[in-house]
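A single protein chain has been omitted; all remaining protein chains appear in their positions.
Then we have chain A:
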Amino acid sequence: AASCRSRSEAKSGRTDLIFLIRFRHCCLLRNQRCVVAYLYDRLLRIRALRWEYGSVLPSAIHFHMSAEEVEWFNRYKKSLATYMRSVGGEEGLDLTQDIKPPKSLYIEVRCLKDYGEFEIDDGTTVLLKKNSQHFLPRWKCEQLIRQGVLEHVLS
């Protein structure tokens, strides 16, 4: 009877230990999952930055990124550039342009900051000075509108 009791005591002790180990492992797995989810979510936002701001990120945003994130961003934009070059003939197709369906060929834009000389297709240049307004080809302005240099004026 005594040996039975001690055996059952020993068994219950082991069960407690197994329970603790399993519980701790679940906690560790959950922590791992939270960390990975957090980092992955940041990656998704950084990915979105490439599409919104272009290949050069504003320094304020760059400042908030870790070295590994900057490396990921650089690899991503390189991979994207390779892909875009491979599609659409000799020069490739810039998929970060033409985000919205084109409504007209030319649009009225106002300059928000001093940008300097800007060349349009037929060789003529326009001086983009702050607060100046211009009637320019839509596809040339897309990038500058996204960067905040120009503003589309809707009459």
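Note that contacts are C-beta pairs under 8 Å (C-beta built on N, C-alpha and C of every residue); 3 or more make two chains touch, one makes a residue touch a chain; residues count from 1.
In the analysis below, contacts and distances are computed from a predicted model.
Per the UniProt record, the chain missing from the shown structure is "DNA replication complex GINS protein SLD5", taken from the list "DNA replication complex GINS protein SLD5", "Nuclear pore complex protein Nup50", "Small ribosomal subunit protein mS31" or "pyruvate dehydrogenase (acetyl-transferring)". Contact with the chain not shown here comes from a single listed residue; of A:29, A:61, A:120 or A:153, that residue is A:29. When you scan A:17, A:61 or A:93 for touch with the missing chain, the hit is A:93. Across the interface with the omitted chain, chain A contributes residues 28-29, 32-33, 35-36, 39-40, 43, 47, 66, 68-69, 71-72, 75-76, 79-80, 82-83, 86-89, 93, 95, 97-98, 100-102, 104-105, 138-139.
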